[in-house]
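Moving on to chain A:
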Amino acid sequence: MTKVLVVDDSNSIRDMVSFTLKSAGYETVEAKDGQDGLNKAKGTAIDLVISDVNMPIMDGITLCQELRKLPCFKFTPILMLTTESSGDMKMRGKAAGATGWLVKPFNPEKLLATIKRVVR
Partner candidate 1 sequence: MSVDLSQFIPSFLEESFEGLELMESSLLDLEQGDDETINSIFRAAHSIKGGAGTFGFNNVTEFTHLVETLLDEMRDGRRNIKQDDIELLLDSVDCMRLLIESIRDETECDTSKIFETSVLLEKTLATDGIKVSDPLTINDSEIVESKTDDLSTWQIKFIPEHHLVQTGNDPLLLFNALADLGEVTLVACAKELPALNDIDAEEIYLTWNLTLESSASEDDIKEVFEWVEDECELIITKEDIISSDLPSLEISSPVLSTETPSFEEPDVILPAPTNEKPVETSTTNSDKPSSKAKNDLGSIRVGVDKVDSLINLVGELVITQSMLSELGNDFDLSKVERLNSGLEQLLQNTKELQESVMRIRMLPISFAFNRFPRLVHDLSKKTGKEVELILKGEQTELDKTVMEQIGDPLVHLVRNAVDHGIESAEIRLANGKPQKGTIMLNAYHQGGSIVIEIKDDGGGIDREAVFNKALEKGIVDENTVLTDAQTFDLLFEPGFSTAKEVSDISGRGVGMDVVKKNIQSLGGRIQVESERGKGSTFRVNLPLTLAILDGQLVQVGTETYIIPLITIVESLQPQKELINRVSGDMVLYRLREDNVPVIPVYQLFNIPCEFENIENSLLVVVEADGQKVGLMVDDLLAQQQVVIKSLNDNYQQVEGVSGATILGDGSVAMILDVPGIISMALAQAQLNQKNRSTFQPKITQSISEGVSS
Partner candidate 2 sequence: MDIQMLAEEVPVEGEYSLEGIDFITSGEQYLTFLLAEEQYAVDILCVEEIRSWENPTRIPNSPQYIKGVINMRGIIVPIVDLRMKFNIGEAVYCETTVVIVLTVETEEKTRTIGFVVDAVSDVLNVETNEIKPAPVFGGCVPQNYLDGLVNVGENVVTILNVKALQVVEKHQVS
């Protein structure tokens, strides 16, 4: 089963993303900040990472950079959850190695349709 790591400091956003994914048959692992996300990523085989950008302790961009340093995460799709779709955001994301972005506010159907670009 496809396993998705959901990283967001907002409990309700995290719950909603996780709920949406689960109802579509994905398995989810949750983390509340970048560091927590990194720890959890090291612990299990992840097929997709969905992470918020603005988080305490370690933000999403840094998490992305750190994940890319891990050999098993070299090609894992990492999507940034962000309210900005500005060019600046895209550049920062890409520079960190992100695969793509998902725009907030969060829309469940759109999320499910969009992640099909990177997972089965």
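By our rule, a residue touches a chain if its C-beta (ideal position, glycine included) is under 8 Å from a C-beta of that chain, and two chains touch if they have at least 3 such contacts; residues count from 1.
Per the selection procedure, all candidates are chains of the complex that A comes from, given by their letters.
What you see is a predicted model, and the numbers here were worked out from it, not measured in a lab.
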Touching candidate for chain A, same complex, options 1 or 2: 1
Residue ranges of chain A in contact with candidate 1 within the complex: 9-13, 15-16, 19-20, 23-24, 54-56, 74-78, 83-85, 94, 97-101, 103-110, 112-114, 116-120
